[in-house]
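Only one protein chain is missing; all other protein chains are in place.
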Amino acid sequence: MYVAVKGGEQAIANAHRWLADRRRGERETPELGVAQVEQQLRLAVSRVMAEASLYDPELAALAIKQASGDMVEAVFLLRAYRTTLPRLAETLPLDTSAMRIERRISATYKDIPGGQVLGPTYDYTHRLLDFLQLANAEVEAPAAAEEPLADCPQVLELLDAEGVIEREEDDGAEPYDITRDPPDFPVDRATRLQMLARGDEGYLLALGYSTQRGYGRNHPFAGEIRLGTVEVEIAVDEHESPICIGEIEISECQMINQFGGSRETAPQFTRGYGLAFGHNERKTMAMALVDRALRAEELGETASGPAQQAEFVLAHADSVEAAGFVSHLKLPHYVDFQSELELLRRLRREHAQRAEAAGPKTRSDDSSVPVTGADTDACHTTPSDPVKEQQA
Amino acid sequence: MTASEPTASGYNFAYLDEQTKRMIRRGLLKAVAIPGYQVPFGGREMPMPYGWGTGGMQLTASVLGQDDVLKVIDQGADDTTNAVSIRAFFERVAGVTTTTATGEADVIQTRHRIPEQPLRQGQILVFQVPIPEPLRFIEPSEEETRLMHALEEYGVMHVKLYEDIARHGHIATTYAYPVKVDGRYVTDPSPIPKFDNPKLHMSEALMLFGAGREKRLYAIPPYTRVESLDFEDHPFEVQEWDAPCALCGARDTFLDEVITDDRGGRMFVCSDTDYCQSRTEEVA
Partner (left out) sequence: MRWNAFDTPVHDSQRVYRQLLSAMAEPGTFAEVDGAPVPPSDAAIGTACWATLLTLCDLDTRVWLAPELDAAGLGEALAFHTGALRAQCPADADFALVTPATLEGSAEREAPGFCEGSDTYPDRSTTLVVVLDRLNSDGPWALSGPGIPGVRRLDPGEGGEALMTRLAANRSRFPLGLDAILTCDGRLAAVPRSTRITRVEEVDACMSP
């Protein structure tokens, strides 16, 4: 006799145990340390911190280890942890002009004050597998410059001085906080940037790429990309000047895009902006492209490409939300499925009856529905009109 | 009933911090005051994936007290994996007593069903909602649907339902069947089968709906008029079955189809496992 399945609890516990075993892998191989992940998978750590909206390299590394390297899962782990943290203070805006630069390049001028600084980049590596790393070869210490870096003013500031690029000024408005309040579409640029900053890199990359291929083209130039550390400061009541509470590594991309302008205002270049925790160059470039695309309406452009549709872009950018809702399809849907199945069988039955009534049987896929009576079609619908009964 | 381990250390009672609970609690009061209206709330990440009941869990966490008895069901059953997981979560973070008996529960969190046993006054039924906006599949823009609710412009919904009739001869919506609450807001009852829609009408229990990913919550107070949308020539109708439940013999419940072999064998049993079991025990 049929008995309803029991024992979900035990099954879940066993699944977790098996998962832990798989995560550990063969016991002869030394266990991966969180410090190893933090030090040696730095770009993975950066991505997880950026999309989780939490700057904590050690916990990001832990999340990566715990997630067996599944980045979306790691982002989720760190984000869920972030939610439980109390908010102790609010920092002042970061001053990226005062960044201690590790890397800084511009595609707009051959030479710039402070110079082009390549820094630690994969850009010019030949993508050949380095089999020496299979044997854990020694790595040389990096070459160090004798002179410290000269000041590196922001390239876009130089253009700004000439007036050829739109000026961006802090209007002093309190920014909306997407971590506490639900987005209320349409949203302003500060809100959009917050949502893009935690958006999935792959998603932003594809959208940014689409603008380059004509779906909302905006003629970008990489005005400046910089990577380095900036001080994080808070204002404290008793102190006149802000207090530095530490340094974080961030990546910033400022795109220069083709001009706007009208009869009233002289033509000017426009801007797209990208910022992310850690070393996240591709992400910030994609973010800057999408930011600029989302400014279509504000700049009087026709919004024709997907990357220009704010609600579409922003509502689907978060990998935690997206992965959750896609994965929920794995949950049981017996009830909904049964409801659909019942209707489908009924529609097919009626369709077959109509086909039969219409005349000699012709060859048709639909008429081959197994209409075999109550055994297979135990369920049918009866008009019972409950609403009207209840109203009575 | 099972008494549980004490609350997990390092987290507040019922996981959420008090400020988040207050935000949700204030939202729920507004939701109750405007039946069927979707209140935006600052939904938080939960330690479970979006789409797996995070909205329902945030609501449960905000209303749950240490003396409450909690029941969690998914597809009507207490022992489906997601129900087990959510129940274990609240045992761990709130230390509450849990039950599978519908009548013994103060708070019931559910996905996709309303229990067969009529709920009583004082009980709270918390629904997990994936897409709270009943107009979403007709109009994807939130800006637009918000305006449609404001103007009470629901013609498109009737057009959509009528297109089904024109094409199939029936309304093709079988679950998440839209309702009108207290004659004003068209509301998504969550993906319950339309079989359960009549239970929304003049329910004795308070019904709360939480959509975590979409960051919306809404409510249907007890004793509230809830009508399923329909047409005079195509009145709302619910599923009925020819055969009774193969286990308990019930004729008035929603039945799950169970495939018993690979030769077309199948049977129908109650989707509400607690109801079915209590009836089976009565008979025995």
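Labels A and B are assigned to the chains in the order they are written; within every chain, residues are numbered from 1.
In this text, contacts are C-beta pairs under 8 Å (C-beta built on N, C-alpha and C of every residue); 3 or more make two chains touch, one makes a residue touch a chain.
Everything quoted here is computed from the prediction, not taken from an experiment.
Colleague: Tell me the shown chains the invisible chain touches, ordered by label.
Modeller: Hidden chain contacts in the full assembly come out as B.
Colleague: For the chain left off this view, which of B:23, B:48 or B:270 is in contact with it?
Modeller: Checking the options B:23, B:48 or B:270, the one contacting the hidden chain is B:23.
Colleague: Of B:34, B:69 or B:258, which residue touches the hidden chain?
Modeller: Of all options in B:34, B:69 or B:258, contact with the hidden chain holds for B:34.
Colleague: Going by the touch rule given at the top, which residues of subunit B touch the chain that is not shown?
Modeller: So the residues of subunit B touching the unseen chain are 12-13, 18-19, 21-23, 25-35, 37, 39-40, 63-66, 121-122, 146-147, 149-151, 182, 184-185, 202, 206, 219-225.
Criterion: only the chains that are shown with their structure count from here on.
Colleague: Distance from the CA centroid of subunit A to that of subunit B, rounded to the nearest Å?
Modeller: A distance of 30 Å separates the two centres.
Colleague: Flag every residue of subunit B that touches subunit A in the complex, lowest number first.
Modeller: For subunit B paired with subunit A, touching residues are 11, 15, 17, 40-47, 49-52, 54, 74-77, 79-85, 88, 111-113, 130, 140-143, 168-170, 172, 174-176, 191-195, 197-198, 201-202, 213, 215-216, 225, 227-228, 230, 235-243, 246-247, 254-258, 260, 264, 266-269, 271, 273, 276.
Colleague: Where on subunit A is subunit B touching in the complex?
Modeller: 2, 4-9, 11-12, 76, 79-80, 82-84, 86, 179-186, 311-312, 315, 320-321, 323-328, 331-336, 338-343, 346-347, 350, 374, 376, 378-388, 390-391
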